[in-house]
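Every protein chain but one is kept in place in this view of the complex.
Moving on, here comes chain A:
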Amino acid sequence: MALDQSFVGRTYPATEPYEVGREKIREFAEAIGDTNPAYTDPEAAKALGHPDVIAPPTFVFSVTYRAAGAVVNDPQLGLDYSRVVHGDQKFAYARPVRAGDRLTVVSTIESIKSLAGNDVLSIRGDVQDEHGEHVVTAHTTLVARAAEEA
(Lines give C-alpha, C1' and ligand atoms only; values in the text may rest on other atoms or scores of the structure.)
Protein backbone atom coordinates (compact mmCIF):
# COMPACT_ATOMS: atom_id res chain seq x y z
CA MET A 1 0.00 0.00 0.00
CA ALA A 2 1.31 3.44 -0.89
CA LEU A 3 2.60 5.57 1.96
CA ASP A 4 0.56 8.54 3.15
CA GLN A 5 1.67 11.71 1.30
CA SER A 6 0.63 13.87 4.24
CA PHE A 7 3.84 12.77 5.99
CA VAL A 8 5.93 14.86 3.57
CA GLY A 9 7.49 17.73 5.52
CA ARG A 10 7.13 15.99 8.85
CA THR A 11 10.05 16.67 11.18
CA TYR A 12 11.07 14.40 14.03
CA PRO A 13 12.46 15.65 17.36
CA ALA A 14 16.25 16.14 17.62
CA THR A 15 18.14 13.07 18.76
CA GLU A 16 20.11 12.84 21.99
CA PRO A 17 23.73 13.97 21.37
CA TYR A 18 26.09 11.44 19.81
CA GLU A 19 29.60 12.04 21.11
CA VAL A 20 32.23 11.36 18.47
CA GLY A 21 35.27 9.63 19.98
CA ARG A 22 38.78 9.32 18.56
CA GLU A 23 38.77 5.56 19.02
CA LYS A 24 35.41 5.18 17.26
CA ILE A 25 36.80 7.09 14.29
CA ARG A 26 39.91 4.88 14.34
CA GLU A 27 37.75 1.75 14.43
CA PHE A 28 35.70 3.00 11.47
CA ALA A 29 38.78 4.02 9.46
CA GLU A 30 40.32 0.57 10.07
CA ALA A 31 37.09 -1.11 9.01
CA ILE A 32 37.21 0.64 5.64
CA GLY A 33 40.98 0.03 5.38
CA ASP A 34 41.76 3.74 5.21
CA THR A 35 45.13 4.66 6.71
CA ASN A 36 44.87 8.43 6.20
CA PRO A 37 46.58 9.86 9.32
CA ALA A 38 43.99 12.67 9.58
CA TYR A 39 41.67 9.99 11.04
CA THR A 40 44.00 8.70 13.73
CA ASP A 41 46.79 11.18 14.46
CA PRO A 42 45.73 14.49 16.07
CA GLU A 43 48.99 16.13 14.94
CA ALA A 44 48.42 15.13 11.33
CA ALA A 45 44.87 16.47 11.55
CA LYS A 46 46.14 19.74 13.05
CA ALA A 47 48.65 20.10 10.24
CA LEU A 48 45.66 20.17 7.89
CA GLY A 49 43.94 22.82 10.00
CA HIS A 50 41.58 20.60 12.02
CA PRO A 51 41.38 20.92 15.81
CA ASP A 52 41.32 17.14 16.30
CA VAL A 53 41.17 13.95 14.24
CA ILE A 54 38.43 14.03 11.64
CA ALA A 55 36.12 11.25 10.52
CA PRO A 56 35.97 9.74 7.02
CA PRO A 57 33.21 11.37 4.93
CA THR A 58 30.74 8.50 5.30
CA PHE A 59 31.23 8.00 9.05
CA VAL A 60 28.30 10.24 9.94
CA PHE A 61 25.86 7.89 8.22
CA SER A 62 25.85 5.70 11.33
CA VAL A 63 24.56 8.70 13.25
CA THR A 64 22.01 9.95 10.72
CA TYR A 65 20.70 6.49 9.94
CA ARG A 66 20.07 5.80 13.59
CA ALA A 67 18.14 9.09 13.68
CA ALA A 68 16.21 8.10 10.55
CA GLY A 69 15.03 5.09 12.54
CA ALA A 70 12.41 7.39 14.07
CA VAL A 71 10.95 7.75 10.57
CA VAL A 72 11.49 4.19 9.41
CA ASN A 73 9.89 2.77 12.56
CA ASP A 74 7.09 5.35 12.83
CA PRO A 75 4.04 3.07 13.18
CA GLN A 76 1.82 5.78 11.70
CA LEU A 77 3.90 5.89 8.53
CA GLY A 78 3.78 2.11 8.25
CA LEU A 79 6.91 1.47 6.18
CA ASP A 80 7.60 -2.27 5.71
CA TYR A 81 11.23 -2.26 6.83
CA SER A 82 11.82 -5.87 5.79
CA ARG A 83 11.44 -4.73 2.17
CA VAL A 84 13.63 -1.62 2.42
CA VAL A 85 16.82 -1.14 0.43
CA HIS A 86 19.12 1.87 0.35
CA GLY A 87 18.56 3.77 -2.90
CA ASP A 88 20.63 6.96 -2.77
CA GLN A 89 22.90 8.63 -0.28
CA LYS A 90 24.23 12.19 -0.33
CA PHE A 91 26.10 14.35 2.13
CA ALA A 92 26.66 18.12 2.08
CA TYR A 93 29.33 19.16 4.58
CA ALA A 94 29.81 22.52 6.29
CA ARG A 95 32.90 20.95 7.86
CA PRO A 96 34.17 17.42 8.55
CA VAL A 97 32.91 15.57 11.63
CA ARG A 98 35.67 15.45 14.24
CA ALA A 99 36.50 13.87 17.58
CA GLY A 100 34.80 15.65 20.46
CA ASP A 101 31.73 16.63 18.44
CA ARG A 102 28.41 16.17 20.21
CA LEU A 103 26.08 15.71 17.26
CA THR A 104 22.31 15.95 17.21
CA VAL A 105 20.17 15.09 14.21
CA VAL A 106 16.80 16.40 13.11
CA SER A 107 15.19 14.14 10.52
CA THR A 108 12.63 15.43 8.03
CA ILE A 109 10.65 13.51 5.44
CA GLU A 110 11.48 15.29 2.20
CA SER A 111 9.42 13.29 -0.24
CA ILE A 112 7.35 10.16 -0.66
CA LYS A 113 6.94 8.76 -4.14
CA SER A 114 5.47 5.64 -5.60
CA LEU A 115 7.43 4.21 -8.51
CA ALA A 116 6.31 0.98 -10.15
CA GLY A 117 4.65 -0.11 -6.94
CA ASN A 118 7.72 0.66 -4.83
CA ASP A 119 7.54 3.26 -2.07
CA VAL A 120 10.44 5.72 -2.35
CA LEU A 121 11.07 7.69 0.81
CA SER A 122 13.57 10.55 1.03
CA ILE A 123 14.76 11.59 4.47
CA ARG A 124 16.92 14.62 5.24
CA GLY A 125 19.07 14.52 8.37
CA ASP A 126 20.36 17.90 9.53
CA VAL A 127 23.33 17.41 11.83
CA GLN A 128 24.41 20.09 14.33
CA ASP A 129 27.20 20.25 16.85
CA GLU A 130 26.89 21.21 20.52
CA HIS A 131 27.11 24.91 19.61
CA GLY A 132 24.13 24.65 17.29
CA GLU A 133 26.38 24.99 14.24
CA HIS A 134 25.49 23.06 11.12
CA VAL A 135 27.99 20.27 10.39
CA VAL A 136 26.50 18.16 7.63
CA THR A 137 23.21 17.35 5.97
CA ALA A 138 22.55 13.78 4.92
CA HIS A 139 20.00 12.90 2.25
CA THR A 140 18.94 9.27 2.39
CA THR A 141 16.57 7.64 -0.06
CA LEU A 142 15.04 4.35 0.97
CA VAL A 143 13.10 2.11 -1.38
CA ALA A 144 10.50 -0.29 -0.03
CA ARG A 145 10.08 -2.88 -2.74
CA ALA A 146 6.53 -3.76 -3.66
CA ALA A 147 5.25 -6.91 -1.97
CA GLU A 148 5.12 -9.90 -4.29
CA GLU A 149 1.73 -11.09 -5.45
CA ALA A 150 0.51 -13.82 -3.13
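The rule is simple: a residue touches a chain if its C-beta (ideal position, glycine included) is under 8 Å from a C-beta of that chain, and two chains touch if they have at least 3 such contacts; residues count from 1.
Everything below uses one rule, namely that contacts and distances are computed from a predicted model.
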If you had to name the missing chain as UniProt does, which of "Raffinose/stachyose/melibiose transport system permease protein", "Dehydratase", "Monosaccharide ABC transporter ATP-binding protein, CUT2 family" or "Glycine--tRNA ligase beta subunit" would it be? "Dehydratase"
The listed residue (A:10, A:113 or A:139) that touches the chain absent from the view is A:139
Absent-chain interface as seen on chain A, which is shown: 27-28, 30-34, 36, 38-39, 48-50, 54, 56-58, 61-62, 65-66, 85-93, 95-96, 139
